[in-house]
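Okay, here's the structure, questions in a sec.
The complex appears here minus one protein chain, its other protein chains still in place.
All chains are identified by letter, namely A, B and C, in their written order; residue positions are counted from 1 within each chain.
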Amino acid sequence: MLDKNGIAKRIAKEIKDGYYVNLGIGIPTLVANYIPEGINVVLQSENGLLGMGPFPFEGEEDPDLINAGKQTITTLPGSAIFDSAMSFGMIRSQKVDLTILGAMEVSENGDIANWKIPGKMVKGMGGAMDLVASAKNIIVAMQHVNKAGESKLLPECTLPLTGIKCIKKVVTELAVLDILPEGGFRLLERAPGVSVDYIKSVTAGKLIIEGEIPEMDV
Amino acid sequence: MLDKNGIAKRIAKEIKDGYYVNLGIGIPTLVANYIPEGINVVLQSENGLLGMGPFPFEGEEDPDLINAGKQTITTLPGSAIFDSAMSFGMIRSQKVDLTILGAMEVSENGDIANWKIPGKMVKGMGGAMDLVASAKNIIVAMQHVNKAGESKLLPECTLPLTGIKCIKKVVTELAVLDILPEGGFRLLERAPGVSVDYIKSVTAGKLIIEGEIPEMDV
Amino acid sequence: MINKVVSNADEAIKDIENGMTLMLGGFGLCGIPENSINALVKKGVNNLTCISNNAGVDDFGIGLMLQKRQVKKMISSYVGENAEFERQLLSGELEVELIPQGTLATRCMAAGYGMPAIFTPAGVGTEVAEGKEIRNFNGKDYLMEMAFDADFAIVKAWKGDTSGNLIFRSTARNFNPVMAMAGKITIAEVEELVEPGQLDPDQIHTPGIYVHRIFQGENYEKRIEQRTVRTR
Partner (left out) sequence: MINKVVSNADEAIKDIENGMTLMLGGFGLCGIPENSINALVKKGVNNLTCISNNAGVDDFGIGLMLQKRQVKKMISSYVGENAEFERQLLSGELEVELIPQGTLATRCMAAGYGMPAIFTPAGVGTEVAEGKEIRNFNGKDYLMEMAFDADFAIVKAWKGDTSGNLIFRSTARNFNPVMAMAGKITIAEVEELVEPGQLDPDQIHTPGIYVHRIFQGENYEKRIEQRTVRTR
């Protein structure tokens, strides 16, 4: 079973040289720490930046330079700043190669819910609806079950949707799964020490198991 | 009867302090020479410039700095450069206060034809269709009759249209006329030495004459 | 060049009236028109509809206007970090319309570019799509979203000249240029106001034609919402 950093580390392996990547808030942000040596990646922040660097050294924070999570950040050499319309323009035109974001629920046909819980204060979808509707390649990073112990990989989402038929891959503390075009979570890898039976027991949506399922290499 | 510079001079009187103005090729370009003292005007060139200045001094031509007529020009202090999409964006959103262009024909309901003569080589509409469809305030600068001696102010245009119901005012070598919302050319002024009867004789479209028609003050 | 300078925020916003629709630039607390917001609070104008990506925090930014109950409706993409906002929303005093961030930005741009509507896939199949026209292009569904119609746009730039040209700094650019294009009247406050000719025409982000009033602001706090640092 992986911790949050483990999930981030596993997702980082999905990143290919030359990718432009948008990282959501939470676990996805951690992915930046595990990008393999020799892989050139440019991070897009949807508030208007390509080439996001690490947090600034203490005392060097610039209030005019933040990421989409409103954190103070830095830019790397070769970065570019642009306005919000262009930022979502490049997202919509699929220039961003990979989007990684968190979710409350994912369904076996690739629907995602991650912005609203009825009865609770709704903060808004931010850029999530734009990202999931536009990106060609989306990985969800999330826990396999919610705090009540219920599966977050479902036949259908129960919460209000963020987007439909858009999620291609899910990485949790237990497993890596892709979502097949015809529907269903196909188990690709299991976390070290986690059994296929256990993954079965916490996956409410259709789970497809083909042959031997290898352990993740993290 | 006015010459081309006279037409330009008369049109220049329509320009108010603080106007952004787009000048078409031909007579409209000459208008820039007659903008009254003390009137602050910014010229827009639709290839992507606000704040167009005069032609450069000889030897100071910059091939990267041209106007929409592809002439070498200069910029004035406070100018701004932008791309073609933004240029027509500001035209479409009616930020340009006044557009002055030439025409082959204008009809009494404000239609304009100025880009195509069937049977002749067609060079294209350039930005004319965008300008006439978008501008809130368009003045046509043209000769009252064509080379064959036929009126260019018509009941209906005979040439392929550039835009419909868009022209508000026409200035020719003979007269200043506005086009009424309900249709018809209303004669406002006549050129020095030109009689109302003569204007009548060369205006094929509906001409509205109310009271005494003053001579232009040019 | 046309001179658009007004003396201060009070003068810039003096004809903003109760019930109007305002666009306010900024992302979180980054690049917000601090001086103009303070002037709006001072003026006490109310029943406003505010189009802004966020709603500030309790004691800064649009949060100050919320405290004085000047806002009837917020049109935003994300409105966390604000207890008073939450209270007014839950009590029904405040109306909120949540819009995907890209849709928000593009509806501003559409207004500035004279395009009455745009198509975006954001929100298809979600509650955002309710009541909207859906249209399929090349096998993919899109929502038709309308250009915004705002009485005033209020933006914050880094530098500006007296004819209204604006340059933004770093990610404080965000929504500011697209909103600057979109207001019927656009007010720009800048950290440094210069004479025409002092800004490079090639580096202007917002051409002056889009800006109706400009002034040099003062006492910028530029509060940081999430101070994150690394150790050396």
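One rule holds in what follows: a residue touches a chain if its C-beta (ideal position, glycine included) is under 8 Å from a C-beta of that chain, and two chains touch if they have at least 3 such contacts.
Not measured: the values here are computed from a predicted model.
Undergrad: Can you work out which residue in B:73, B:194 or B:216 touches the chain that's missing from view?
TA: If we include the chain that is not displayed, B:73 is the one touching it.
Undergrad: Check the options A:26, A:51, A:155 or A:183 and report the residue that touches the missing chain.
TA: A:51
Undergrad: Check each of C:27, C:85 or C:113 against the chain that is not shown and name the one that touches it.
TA: Residue touching the chain left out of view: C:113.
Undergrad: Can you name the residues of chain C that touch the chain not displayed here?
TA: Residue positions of chain C that touch the missing chain: 106, 113-121, 137-138, 140, 142, 146, 167-170, 173, 201-203.
Undergrad: Touching the hidden chain in the full complex, which residues of chain A are there? Just list them.
TA: So the residues of chain A touching the unseen chain are 17-18, 20, 40-42, 44, 49-51, 75-82, 85-86, 88-96, 134.
Undergrad: Considering the whole complex rather than only what is displayed, give the residues of chain B touching the chain that is not shown.
TA: 45-49, 54-73, 75, 81-85, 87-89, 91-92, 111, 121-130, 133-134, 160-165
Just so we're on the same page, only the chains that are shown with their structure count from here on.
Undergrad: How many angstrom between the C-alpha centroids of chain C and chain B?
TA: 36
Undergrad: Two-or-more-chain contact residues of chain C, please, as numbers and ranges.
TA: none
Undergrad: Which residues does chain B have that touch at least 2 chains other than itself?
TA: Nothing qualifies.
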